[in-house]
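Left out: one protein chain. Kept in place: all the others.
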Amino acid sequence: MKAFEYAAPTTVDAALKLLGGPNAAALAGGTDLLGRAKDYVTSPDRMVYVKEIKELDGITGDAKSGMTLGAATSLSEIVHHAGIREAYPALWQATSEIGSIQIRNMSTVGGNLLQRPRCWYFRAGFGLLGMKDGESLVRAGDNRYHAIFHTDGNALFVSPSSLAVALIALDASAKVRGPKGERTVKVEELYRVPKHEGESELTVEPGELLTQVTIPAAGKNGAYEARQKQAQDWPLVMSAVNLTMEGETISKARVVIYGVAPIPWRSEAAERVLVGKKFSPEVAAEAGTAAVEAARPLSMNAYKVPMTRAVVKRALIRAVQGKGYWEEA
Amino acid sequence: MTEQRPRDPGGLGGQSRRDFLRGSGVAAATAVLTGQATGVLDEAQAAEESAKVLSGTVEITLKVNGQERSCEVEPRSTLLDTLRNRLDVTGPKRVCDRGSCGACSTIVDGELVYSCTTLAVSCQGKTIETLESFETGEGSVPHAFHQNDGLMCGYCTPGFVTACKAYLDKHPNATEEEIRKGIDGNICRCGTYVGVLAAAKAAAQAKKGA
Partner (left out) sequence: MAEWPASPSVIGKRIPRLDGLLKASGKAKYPSDVHPKGLLFGAMLYSPHAHAKVKSIDTKAAEKLPGVKAVLVIAGPGTTLRYHGDDIAAVAAETEEQARDAIRAIKIEYEVLPHVVTEAQSMAEGAPVVFKGGNVKKGRSQTKGKPEDTMAGAAATIEATYTVPMITHVCLETHGLTVGMEGEKKAIAWASTQNVYGIAGDLAQALELDRGDVTVYTEFMGGGFGSKFNADVWGTTAAKLSKMAGGRPVKMFLDREQEHCAAGNRPSATAHIKMGADREGKIVSVIAEGHSTGGVGNGTNMILPYVYRGVPHYSVGQSNALTNRGGSRAMRAPNHPQSCILTEAAVDDLAEKLGMDPLEFRLKNLDPGSPITPIYQAEIPIGAELIGWREKRKPRGKTGTGPIRTGLGMALHTWGGGGNPGKQVSCTIHPDGSVDIKTATQDIGTGARTILAMIAAEMLGLQPTEINSLIGNSSYPPGQPSGGSTTTPTMAPPCYDAVTKARDALFKKVASAFNNARPEDLSLKQGQLWAGGEPVASWKEACRKLGTSPISVTGEFVEGLSSTGVGGCQFAEVSVDLETGEVKAKKIVAIQDSGLILDLLTWESQVYGGVIMGLNYGLFEEVVMDPTSGRMLNPDMEWYKLAGASDIPEIVVRAYSPPDEKGRQVIGVGEPPTISTAAAIGNAVSNAIGVRVTEWPMSPRNVLNALATASREGRS
């Protein structure tokens, strides 16, 4: 880790001032940033600690009018929040499966959303796209954990945030404050597919702070995750869904998938299958199948195709029916 | 071609610190902040103070296992390296150094954290507990680990003991399934989980009995 300066402001204004210099970074739980700094993937000259800023902390609101999460709210607070568990099971399930107790105690909403990809080429110092001499190391190398969508480009990593997938399904928006003022964006707009090395996959600019996330009232929602280990592990594929029902019929559907693309992947194909239909496990299965129709896996990750199909189906069943057919065979 | 390891976009140099400070308009270039940043001061003053920038080496005071301990650190020094290298508090171990194994588990302000991924400077004014401060008598978590052989080489053990204690303190009625989840942030290579779970259950039982 390169030496850096440190400050721990207690107001957003002070923090923005401190973040104004070149190569400064916000430090929240540090679970992503400090690892990257130790690996010299990111070497800020200054870290501005945001967890002492009271206005960034806490959960407010209710299920009817929506809820707001401060950016420095810890993931544990989400897991312990009965209202969230009740109103936003997708968020609750996704969050409670992130890392471990230690990780959830330390890490924050803002940090989770703005963490950088775990792609092992990126973390080994080959850049976000993992290119060497104009060739993609990822494409020719070991891409078992990489994307199955958007694979015609060079951004083959997968977006790392479990929280983003749930929040996008829930149609949440984020407030971002910077030297030029404040803007509100949809959580999905925090992400983009970088076109070249040097472009970030995040739209929050250096010097800006994510201050809060607001979730509107939600429909039937839930999440499902597939992973190798039961104990602390990353999802291989995860999906969060949110269905607005009119009577028995699905009037609006949001299906978002983790682990398949360089951005949290919104599956419009799956959503199209759902809208206008009565929910049934068969419809959920159809949506799962539709979700992977356009998948173009890399050399080592074709397994993610059947996995995604199942995960989307199960997230839908869980959202609507609670317990699923796969539990306790 | 001259190069370091490939993970080297930054290198040692970078922007000169003075330019940087001038740019950000912070005057107290070498301000050294000792002890608690907030608390005794009023709100406005606190906001002002807290914006002070630490750099180079700084003297800090940490409240470790009930004692005020002072030492010199850099802003980048982790809590773990500070405890181990500077304060001779070597219960917490460095194993992965990346927040994935739990060996460095420490309780800060009542919350279980990975001290390898926590900056020491951010812990000023907070209560830091390592397992050296735990009770070891009958009914305690360390005692239960000993009796149930929840350890072999013992290198992961401090992390497990700390995670178990932190979890049981908050969830005295935890089921075995819940205890497992409660300590899933820790890894043991010798494979002591059977003893660890027996120990956790025994400690939980003892607690209830007490």
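Residue numbering begins at 1 within each chain, and the chains themselves are lettered A and B in the order written.
In this section, a contact is a pair of C-beta atoms (placed from the backbone, for glycine too) under 8 Å apart; a residue touches a chain by one contact, two chains touch by 3 or more.
None of these values were measured; they are calculated from a predicted model.
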| item | value |
| --- | --- |
| Chains on display which the left-out chain touches in the complete complex | A, B |
| Candidates A:D13, A:E189 or A:D233 - the one touching the absent chain | A:D233 |
| Residues belonging to subunit B that touch the chain removed from view | 1-8, 11-12, 74, 76-77, 81, 84-85, 88, 90-98, 100-101, 103, 130-132, 134, 136, 141-143, 145-147, 149-158, 161, 179-181, 183-197 |
| Residue ranges of subunit A at the interface with the undisplayed chain | 1, 3, 40, 118, 120-121, 124, 126, 132, 135, 137, 140-142, 144-145, 226-234, 236, 300-303, 306-307, 309-311, 314, 325-326, 329 |
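The working rule: only the chains that are shown with their structure count from here on.
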| item | value |
| --- | --- |
| Chain centre separation (subunit A, subunit B; CA means) in Å | 26 |
| Subunit B-touching residues of subunit A, taken from the complex the two chains share | 1-11, 14, 17-18, 20-24, 27, 29-31, 34-35, 37-43, 45-47, 49, 51-52, 76, 99-103, 105-106, 123-126, 230-232 |
| Parts of subunit B lying in touch with subunit A, wherever the complex brings them together | 5-12, 14-15, 17, 20-21, 23-26, 37-38, 46-47, 50-56, 74-76, 78, 97-100, 102, 105, 111-114, 117-119, 121-122, 163, 166-167, 180-182, 184-186 |
